[in-house]
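Note that one protein chain of the assembly has been removed; the remaining protein chains are unaltered in position.
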Amino acid sequence: MLRIRVTRALRDFTLDVDIESDNGTVVLMGNNGSGKTTVLNMVAGIARPDAGVIKVKEKTFFDSEAGIDVPIEDRNVGYVFQNYALFPHMSVYDNVAFGPRMRGAPPGEVEERVKHELEALGMWGLRDAKASRLSGGQKQKVALARCLAARPSLLLMDEPLSALDAETQAWTRSCIKQHIRDGHMPAIIVTHSLADAIELGDMVFIMDRGRVAASGRADEMLKNGSHTFINSFFR
Amino acid sequence: MLRIRVTRALRDFTLDVDIESDNGTVVLMGNNGSGKTTVLNMVAGIARPDAGVIKVKEKTFFDSEAGIDVPIEDRNVGYVFQNYALFPHMSVYDNVAFGPRMRGAPPGEVEERVKHELEALGMWGLRDAKASRLSGGQKQKVALARCLAARPSLLLMDEPLSALDAETQAWTRSCIKQHIRDGHMPAIIVTHSLADAIELGDMVFIMDRGRVAASGRADEMLKNGSHTFINSFFR
Amino acid sequence: MRRTKDGKGIQALAILFFLLVVAFIVLPLASLFIKMEWGGLQGYLSAPLVVDALRLSFLTSAVSTLIVVITGTPVAYVNARFEYPAKDAIDTMIDLPVVIPPAVAGLALLMAFGRRGVLGQHLNALGIDLAFTTMAVIMAQVFVSSPFFIRQARTSFEDVDRAYEHAARTLGASPLKTFMYVTVPIAMNGLVSGAILSWARALGEFGATIMFAGNFEGRTQTMPLAIYTAMQGDIDASILLSIILVAISFIVIVAVKMLTRRGLIIAQD
Amino acid sequence: MRRTKDGKGIQALAILFFLLVVAFIVLPLASLFIKMEWGGLQGYLSAPLVVDALRLSFLTSAVSTLIVVITGTPVAYVNARFEYPAKDAIDTMIDLPVVIPPAVAGLALLMAFGRRGVLGQHLNALGIDLAFTTMAVIMAQVFVSSPFFIRQARTSFEDVDRAYEHAARTLGASPLKTFMYVTVPIAMNGLVSGAILSWARALGEFGATIMFAGNFEGRTQTMPLAIYTAMQGDIDASILLSIILVAISFIVIVAVKMLTRRGLIIAQD
Partner (left out) sequence: GGPSATPAATPKADLTVFAAASLSGAFNETKAAYEASHPNVNIIYNFDGTQSLRTQVEQGAYADVFASASASHMNALKGEGYMNNSTVANFANNKLAVIVPKDNPAKIGSLHDLANPGVKIVMGTKDVPVGSYTLQILDKMANNSSYGPDYRSKVMANVISQETTVNYVVAKVALGEADAGFVYVSDVPAEYRDKVSVVAIPDSLNVVAVYPIGVLKESKHPEEAQKFIDFVRSDEGKAILAKYGFTPV
């Protein structure tokens, strides 16, 4: 269902990962700077591997040997960026409507989808606010809504709940879970939160300096003591 | 030691808070968009209250009636911004050295302080990297180091650990605690993390739509059940 | 600006410089008005020569600005975003028309597009004559004014964070749509500003026009040429024409700025 | 640029426009070279007239660019960051020198600073004569070229996120130091680009200079004046002088761009 085998020379080390997962949601964890965001960027098509293969479901996004490199917009991924990357010149509404509009949804459906996503996250009241004039957590919610409203066939989320208050975090986590289940969407979620990993993850991969240091089924991996990285949550 | 009584009309509601604390570290919690960042901005001098008083230790930063409004740079606050605001054109080193240099520290001391803070956070090896070319968590560490290297007399931290991996979080939390204790610095820390609040907070204030909804000593506040906001952590 | 110890001196200096620059620019403009003999104004404003020249000036400068913006935008974007061999050299070529004295620019255009020109002789064989037509006025204006737009647009595009473009692409926008709906709006501030300067330069263009397009009333005699021709007989007339040109330009530019601010420019925060 | 369905057409169009613009600018420049008779080059390069004019041109344009940058930067910053009454009007005044045909700009300068001028008569009473001096050359250049720098600088300052300035202030930087170490470096890309354009415009300046400073060898005869003077007698000579001017400017601009890129401009990401 998901196969990422890529290498790329970074400034401080070489990224060389092999991620394979047959079912559900992949959670990427690991130290700061270990390469998690870079992996997501490669899957999205924003960063280009030096070599390797990226396959999602039956679709090959990238294959250096076959010379395949599907353009970003044809990969149909939904990406919640670590720094949100909300369009600063647009309102909250237009940010969330951007994806449906670009993918040619009829106006009625655009509005419906935007409303649905913004209401779910309690942001419908702020739909006319400029995206640059929001609090940190509000921005993150808009980024999530924007991603989900585009109805992607693969979800990429880079610490999507890090700026949310506890209540919203819990609620949003269950929203995401439901989206993934309803849409039968594969998803890759980067997080530093054990709660996210436990709630959302089917497979967990732990990265360290550009390599996968450990991996396994979420429930097994996340038992105390299975890996030093996981241990750090319990110290 | 710390007195913040300010009002200011925001886009969606009026901020009207009264925060008083005699000892140690104040933790600000609350829903997204409730006004936490705005309060920090007012204390730093970046946002201006419509009316009110801000006093830290014996110093009056702002007093609308007395017409006092101390310029930002004379308040000597250290501020970890929610979005870091690292100088994008400078190296990690120069970012961290900026404060000491501006405050006129001799070159030897500048280097010493920069090295000390960066080493504590494991970022000395990346000192020559451009600040814009770091991972999210690395940026947050640099923002922390930059704040601490300036030796401020008041610490303002806006979700300072949100992008850090679990291990770094724990370690950095203890670093901050030590800085506060050693420097007898008052501090205001905004966080969505119960762990931060428990570890760092002496007083906790919970904000809701621009008002203080609850407050009290940290150990008392943070017992399960004392406030609906706190309850949300345990659901 | 809040006041600090060194802040005060610096603030004073900044204000001083500000006033100096404004005074230095406003004083000569004002002198035109002060020293003018206003007698003929009424007559000039309705004289066919002046009306023709004004119409031609605003028409040609509008068209040339449109051409500069449409064709210059891709150039600016390519130079902002892509690397290719000799990019510095090509980027600098684009600036060179600014350095050439306008009459020489007009001569260069004649040598390129005139009837005996490097390219013009072939066009002529096809029955196309460019020199000494209204088209030539526009070409001269495009030649001298394009660097001002392209240079500013390039900087503005460079300053647009690619993260926004990447986000747009993941949301299904093609490169073109990304450019139109994300890159251009974010760079709009600079694009408008470059377009205004480029338009102003086209409007004030004289030397290249008179050489390449000639000084034909109604066809190539723009306001600057009319001003020059009037100078032959009557300095006052030419100053009066200049004042008309400056006054109308002033109104147009202020209007563009106000409209832009309302609709387009993103708020800083 | 990666390829997509509509991407291909658009890419082709962008490349076409790019080539068109480059060709349109390069062809006239190249025609000067093609049609030139190269015989006299050696002689001209060492002729005292040419050497004097080159020296004067580079000296005055360097000084005027320095003045424009130093005094224009505060103006650009004030207009980028502060609101005050009639800001649009004043901001537009600053643009107006671009619209005025240069010879009229020279007249306006004479009317302001000449010995009969609005201000000049008082200076004259103090024994200060500005017109027809090298100082007048510089003033004419500052007048016509300052809008190009100020406008670009303003946009670049506007685009600097205030969060960086606030961060610098919390770290103890005064407003001035914040400006110097944070705002200016982040805006550097645009500032350099504006300075280059402004310098180029000063270097190519003719009409205002000859009107306000006169045409006097060694004192006010810059390259463009030498080129126009030569043009009256010997077109070939004036073309040759133009080529010399263009070639040297080309080298200077490319060099500035390369140096800037190495040291100053922030990398996009």
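Think of it as A, B, C and D in the order they're written, each chain with its own count starting at 1.
Criterion: contacts are C-beta pairs under 8 Å (C-beta built on N, C-alpha and C of every residue); 3 or more make two chains touch, one makes a residue touch a chain.
Just so you know, these numbers come straight off a predicted model, no measurement behind them.
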>> What shown chains come into contact with the chain that's not displayed?
In response: C, D
> Quick one: which of D:Q11, D:T134 or D:N215 touches the chain that's been left out?
Replying inline: D:N215
>> In the whole complex, not just what's shown, which of C:I10, C:L56, C:V75 or C:A131 touches the removed chain?
In response: C:A131
> If the hidden chain were put back, which of C:P102, C:G120, C:P147 or C:P224 would touch it?
Replying inline: C:G120
> In the complete complex, which positions of chain D touch the hidden chain?
Replying inline: 103, 107, 110-111, 114-116, 131-132, 210-211, 213-216, 220, 225, 228-235
> Touching the missing chain, which residues of chain C?
Replying inline: 103, 107, 110-111, 114-117, 120, 124, 131-132, 210-211, 214-217, 219, 228-229, 231-237
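The definition used in the following text is that only the chains that are shown with their structure count from here on.
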> Using mean CA coordinates as chain centres, what's the chain C-chain D distance in Å?
Replying inline: 14
> Roughly how many whole angstrom separate the Cα centroids of chain A and chain D?
Replying inline: 48
> What are the residues of chain B that contact at least two other chains?
Replying inline: 71-73, 83, 133
> Of all the residues in chain D, which ones touch at least 2 other chains?
Replying inline: 2, 4, 7, 161, 174, 269
> Which residues, counting only chain B, touch chain A once they are in their complex?
Replying inline: 11-12, 29-33, 36-37, 82-83, 125-126, 129, 133-138, 140-141, 158-159, 162-170, 192, 194, 229, 232-233, 235
> Where on chain A is chain C touching in the complex?
Replying inline: 44-46, 71-73, 75-79, 81, 83, 85-90, 98-99, 102-103, 130, 132-133, 146, 150, 152
> Where on chain D does chain B make contact in their complex?
Replying inline: 161, 163-164, 166-174, 177, 181-182, 185-186, 188, 266-267, 269
